[in-house]
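Everything below concerns the one structure shown next.
What you see is the complex with one protein chain gone and the rest in place.
Right, subunit A next:
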């Protein structure tokens, strides 16, 4: 699994890719969000935090597999 970070989430974590082994306990999107917020408490202050799995927004109950590309999506601000 590959975990990518963008925008303010990248700044909070201080890197653009996370070590997936630190998130091996997370079986689904909701658990991954929880672990991320525990590791990086600053992330709890964001107005929203979405997760994409293989380039698609994913709900909390979406299962994560080893080959997945996961992205941490802080509030978007295009336009």
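Of note:
The rule we apply is simple: contacts are C-beta pairs under 8 Å (C-beta built on N, C-alpha and C of every residue); 3 or more make two chains touch, one makes a residue touch a chain; residues count from 1.
In this section, contacts and distances are computed from a predicted model.
Selecting from "Cytochrome c oxidase subunit 3", "Molybdopterin synthase catalytic subunit", "Transcriptional regulator" or "ABC transporter ATP-binding protein", the unshown chain of this assembly corresponds to "Molybdopterin synthase catalytic subunit" (UniProt protein name).
Within the complete assembly, A:4 is the residue of A:4, A:20 or A:35 that touches the hidden chain. Subunit A meets the missing chain through residues 4, 6-8, 11, 46-47, 52, 55-57, 71, 73-79.
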